[in-house]
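One chain of protein is taken out of this complex; the other chains stay put.
Naming follows writing order (A, B and C), and every chain is counted from residue 1.
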């Protein structure tokens, strides 16, 4: 590792001289940057289609681990461990996704004496099952949504519980996920049929008919608390993130702080303390996130705990000034958390857009392919976490996140303006992206007012007014297209270099 | 101006709907970004060689103002005012350099009813002359270096003053600048000859033989205080910047806070209050900077006041979270400063490298020309203020600043590591730059210890050990050069595509 | 106004004192022009060849179902000879963890199936051809 001397406190580098990053894309780049800043050598792993990926280009060492399909590479814990042994890496940072919440892989690392940069395998296992996580949270005094915790035994029981907690309610498959085996019920007379449907769908999807019941939160916010704890029982919370802006249960814009929490004095502290209590109950250490549903009155309910670094961690870093990845590595190396809750303060506002390779004009279909041109924004208050470069061919095999564009400013209004300015500076050529979609959302008055909830985008899509080009600009667009066409024609001598051009706007 | 609705408080946009930026390069881009964020239309001006410059590409309007030489364009106040009238701009932001500290131009703007974004012309005039600025500062109680304020009448007077203030002393031309007419004197017996020399050099250079005497500060620090005041007499200071790292009186690395000030409790407040007193005495408003020399004991002396935005303002913005350009525009529009001194707090550490088009292997000679490739760093804590793009031909006519690379982190040590990481990610092809020079300086132990003074770089150049490539890396460099040579040869069929290659390291 | 090409395909146009930077990218036979993040597709064509293309289009009664993206074929839902409705799914293509069912824009008979399950396909590659019924 070149030039690393004198870059970091001796304590950490005595423990980790080399860390393997078991991920790809922007998050692998993020972790490798932290390692370089801390004077620790980095090992990248890559699949066949990622040999020239940005995270490989930035690493000190690189090991190929198999085919394009993630089941042949980034999900192959055995090969990743072999790469760590071969290169002599003392630790593995899993990033998010892939093996990051796989208790078995964490246990395998532990048994091989390689540090897994994250919580213990037992904490992951306890929090990995929804029902066990809920039980744990409840025992710790963290509010969970009213309802049953185990499968319903009869329609009679369902009716009784629903009457007690009040309609609407939601039936959920115990083994569930992805919306399968879920039924929202508004009225008592519908509950028996809904239970039958949900149970048989659960049986078909998960081979487990068990269904439980929960209070349905109307127009909830998805607000999560970032926690950070060491291996000695010290734990703090780093404020919240507002992640209500979702499309098909996928977050698209995240921010910190939450406009809702800002308007409810004391709520941050109550949620933060509840999150820390739940995490401590699971024996949690390292960075983690407790997700809550929050209703209109500010009641919050434990949803689940993400036992890893989140995609959206930059917004927390920007408002707290605390580097989560540096702390993840320190904690994994056995350092004590020197920060106390009093050291955590929030300054200004941060917001992040996830730039995806997808085509908003075409049902948000994935749009892999070669990035022909890449113009990225910069200037005050801009943070970019990118996993791509011009000329890179975005593979079809992984998720479509290209770049996280985040901005910081003193106020929410200013951060929105700054993000719009930055999106206007952004150009990703050759493939389609959702840049224009963000321009539309950020310009929306309700969004600017901070009235967010998880159904926001669905409502917004219905009322969305497509951007209409000013005629003067459209004229220039035609002019520019003609100029490029002429340039191209002039380069192909077989075509008439000068002909009369005609343009037809298609949109 | 497209998409500007709802981006900023009504107050400001009611006053300024359009602002002309009388500058070029990164600072023009910086101001245009602020205008776009505030929903104000921007007018760029450009010389003949800057038609395709980045600041023009980003503006809403653009007006050509003359030939490449700045005396034919960016210094032509008449043409700039004509451009403002023609486009209907209500205000002019001068950036730094060019007309930014020209009291005559500011007065011309005032008389034409166009707002000059900066202090009043009378404040610029008062602070523009070194001797009048010193008198003003002294009257306001701001410490000035011990010595005379007017020309010495005789060698006898010089000896008497020198005896009183103690050796070493420095003789300076009253009309001086750029080191002309300056003599450092160590011993009393040398003073008469030195005075004769300085006076005749001053006569030759400035047609004014007047020379005054000052205490010579040994190993001084150059530390400056950022102030911000409105038109109603409210003024605050935004901490200090450490700017001691200079080559030929040109700043190359700036940081906030200053390691020296951090080690001296109470010094920031004393310097800040002294700076505010001096600025208020001049009737100053808008953003400005008071420069101080600071000696080893923490005594500080007023040097001069810069009546404009500084190149290095980003480091202050990063540690205070306050956007200076936004405030410049608000104050110019007549808004009151809503920030009080209690609202100003410093968080973490920020440091900036000025990336220049110059050739460190060749006496730091300017290196204009086409930027063939441009790879810029990003990720956590990085701020870029760039005035260039790939394919841009850096003109030979202006100063060589290409990009300001700044970083923020929790501690000074972390910010140095982060800057090294970012410089390693930076690649500016086609021309020579000082990227590697910064890597060398940042790796220096004395620099990392924060032992800075204005002679630091001179001492460092003398003890500098050139970077030595590890043999394994050099081998790969040879391999890569051969691969590129083969690729090129394969593209030129007239040359033998495969021949035996030989490589010779030249350095 | 003298147009300036700052980078390949990037035009700075200045009608009067207005300035706009437009990024132009060929997109099949069209051009995608982007101005501050907003893009529009435009057709710029020689009038003669345009007339020809229009005529050809009018004569055709077949719909080509193409993959809108590079990906892998997960399922083929029709065979040659099948009679299908407008909007009926014909092929499922997967990319970036997302499955997309491609639908026929017209009712008619499947005349070609140019792909099989498990195959990799390119963006815009034609997978299925459907011939409309006469009348």
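Everything below uses one rule, namely that a contact is a pair of C-beta atoms (placed from the backbone, for glycine too) under 8 Å apart; a residue touches a chain by one contact, two chains touch by 3 or more.
No experiment lies behind these values; they were computed from the predicted model shown.
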| item | value |
| --- | --- |
| Visible chains in contact with the missing one | A, B |
| Hidden-chain contact residue, picked from the options A:56, A:331 or A:415 | A:56 |
| Given B:168, B:334, B:369 or B:450, the one touching the chain that is not displayed | B:369 |
| Interface with the unshown chain - residue positions in subunit A | 2-3, 43-44, 51-52, 56-63, 83, 86-87, 389-392 |
| Absent chain, residues of subunit B that touch it | 357-359, 362-363, 365-369, 372-373, 375, 396-400, 423-427, 429-430, 435-436, 439, 467, 469, 472-474, 476-485, 487-488, 496, 499-507 |
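One rule holds in what follows: only the chains that are shown with their structure count from here on.
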| item | value |
| --- | --- |
| Chain whose average C-alpha position is farthest from subunit A's own | B |
| Approximate Å spacing (C-alpha centroids) for the pair subunit A, subunit C | 31 |
| Separation of subunit A from subunit B, taking each centre as the mean of its C-alpha atoms, in whole Å | 39 |
| Residues of subunit C engaged with two or more neighbouring chains | 7, 18, 35-36 |
| Contacts with 2+ other chains: residues of subunit A | 375, 424-425, 439, 473 |
